[in-house]
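For this depiction, one protein chain was excluded, whereas all remaining protein chains were kept in their positions.
First chain written, first letter: the chains are A and B, and each begins at residue 1.
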Amino acid sequence: MPALTNALPRRSGWLTPRRRKAILTRGFLYFLLVIVAAFFAGPLYILLSTSFKTMPEIQSGGLMTLPHEPTVQPWITAWGEACIGITCGGLKGYFGNSMVMTIPAVLISVMIGAINGYALAKWPFPGARFVFAALVAGNFVPFQVVLAPVAVTLRTLGLFGSVEGLILIHVIYGIPITTMLFRNFFLSVPNDLIKAARIDGAGFFWIFFRIVLPLSPSVIVVALILQFTGIWNDFLFAVSFSNPSSAPMTVALNNLVNSNFGVKEYNVHMAATVIAAAPTLILYILLGRYFLRGMTAGAVKG
Amino acid sequence: MRRFLQRHMSQIALSPSLALIAIFLYGFIAYTAAVSTTNSKAFPRFDNFVGLEQYWRLLHTPRWHVAFTNMFLFGGLFLLVTISLGLVIAILIDQRIRAESFFRSIVMYPMAMSFVVTGIIWQWLLNPTLGIEVMVHQLGFTSFRLDWLTNPDTVIWALVVAAFWQGCGLVMALFLAGLRGIDEDIWKAAAIDGIPAWRVYVFIVIPMLAPVFLTVVVLLALSIVRSFDLVVALTNGGPGVSSDLPSVFMFDMAFRRTNLGLSAASAVVMLGTVLAILIPYLYAETRERA
Partner (left out) sequence: MIDIRVSNCNKSYGSLRVLKDINLEIERGEFIVLLGPSGCGKSTLLHIVAGLDRLSSGEIEIGGRDVTDVEPKDRDIAMVFQSYALYPTMSVRSNMEFGLRMRGKPMSEIRPLVEEKARMLHIDHLLDRRPSQLSGGQRQRVAIGRALVRDPKVFLFDEPLSNLDAKLRASMRTEIKKLHQSLGTTAIYVTHDQLEAMTLATRMVVMKAGEIQQIGKPEEVYHRPVNLFVADFLGNPGMNFMKGHLRLDGGRVSADVGAATLPLDGYAFEVAPVAGQAVVIGLRPESIQPASVQMSDGGAPYALTLKPILTEHTGSDNLVVLAMGEQEIVGKFPSDMLPKLGEPVAIGFDLSRVSVFDAESERRI
């Protein structure tokens, strides 16, 4: 951790040239950081403040100002009344769709990834490396290349346009990333532990549930966050395989904001956007440390 | 039987996943590749083999040209902006600053959001009648223009700035981790030799971050090929088709224009692009380890 400037000298002499230079450099550093922070934080601030403004106030300009007469009406409209497509029930139904889709998909895919990772890392067999490579290569594939056959398959199974269909797809295409995450973590669990437990008489699943999993709360949290964020935020699968009644938040939000019909209620759009971003944003605020680990691992994901 | 189960539990536990991936990934890639050699319209049919005609047709579709060129244009600009600014921000944050975690969190929170949200936010900010342009006008700079979203020549910048806003956090975090991994003694040695900090960065530290650069480039490149949600939410490919990307083209052909054959061909080209990025990278990685 280098410092651009030397630490401020401790001597009590007032504003020596060296000290003045240090203060100036330091000041410039913080000036730059504040600009950076404004660039990243500004949009969220504007999003939030606009969502509490009335339409006349928005049209009068003043992007950066706080609302003069704060109103929660845009939030109420976005949640319960806004028209998306031909129905006017707001986002609440779609929020529910997202939850009903995301939670099972996350839990199942994390469980599968954990077992796969454990099997690959701790019970190697001839060809295990090949199996790992075959599974993990899925992380790099642009999912556009499977869209059409997935649509055909879901139709055949009668799951097209259903939340169950989306869960199935998210679980399957979550296998590569969760497997990779867990396998890499489980490599660090000492092999001797597994051996000792085998000699003591424990089997594959016993060792998994009673010895390996209790050692892995952090990677489980990372995997849960990664999958929750990925599935909640997914748009490609959602827009390809859902219908208006099963559409998750991302699709509903896009339909709401980018529809060409009616008057554009920007304050409602902004409130809707915040609602769509809220779950993952809250996760980030609560579990930032794990979040970063998940994102780094998940950056390769399709 | 029990002994067999015990001994092969590992393979047994993996086999469902392996079967699913074999079908849904490799099988489906083959399926799409097969469809790309047919003249399928709304539904995949395999009785109308046309060889590589769809690829030929792709090559002569002006909209595909725009999309494919945009991928490189957008990709190049996005890589350049995100890597250079991501590195600079990482270096700024690495100066033993106060409230470091505050600044870090602010740079990184956008990555928690979906691209749809990012697209909508920037659509709002870049709105010429209500967004940043008006704000700057009200500050007195009335000749200021920020018409990225409505000008086909500059719309790509709207994508770049939104993608940068979302993706910079991860790049910054990777660089920051790289900077923190550098032996502190290097800084002490440079200080004793009297080398100014910027020279140490340019000639010593940044070259040491080469592996991080490689990772970042590959990660960003993969995300560029796949970019879809951002374009749909921010510009929807417009104005006209000026901000089209291959992923949007592919989706449009498959689900709106009912031209599955052409769509499959474009998807295969996308996969090919990813492989072209990935194979040299994996080759370099494995050679490094060997």
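As a working rule, a residue touches a chain if its C-beta (ideal position, glycine included) is under 8 Å from a C-beta of that chain, and two chains touch if they have at least 3 such contacts.
Keep in mind that this is a model prediction, so the values were computed, not measured.
Among the residues A:K92, A:R155, A:R198 or A:K264, only A:R198 touches the chain that is left out of the figure.
Although one chain is not shown, part of subunit B still touches it, namely residues 3, 6-7. Not every partner is drawn; the one left out touches subunit A at residues 190, 192-193, 195-202, 206, 211, 214-215.
Simple rule for what comes next: only the chains that are shown with their structure count from here on.
If you average the CA atoms of subunit A and of subunit B, the two centres end up 15 Å from each other. The part of subunit A that touches subunit B in the complex is made up of residues 1-4, 29-30, 32-33, 36-37, 39-41, 43-44, 46-47, 50, 58-59, 61-64, 112, 115-116, 118-120, 123-125, 128, 131, 134-135, 137-138, 140-150, 152-153, 172-173, 175-176, 179, 203-205, 229, 232-236, 239-240, 250, 253-254, 257-258, 266, 269-270, 273, 276-277, 280-281, 283-285, 288, 291-292, 295-296, 299-300, 302. Contact residues of subunit B toward subunit A in the complex are 6, 8-11, 13-14, 16-18, 20-22, 24-29, 31-32, 35, 43-44, 89, 92-97, 103, 105-117, 120-125, 130-132, 134-135, 138, 165, 168-170, 173-174, 179-180, 184, 187, 197, 200, 219, 222-223, 225-226, 228-229, 232-233, 236, 246-247, 250-251, 254-255, 260, 263-264, 266-268, 270-271, 274, 278.
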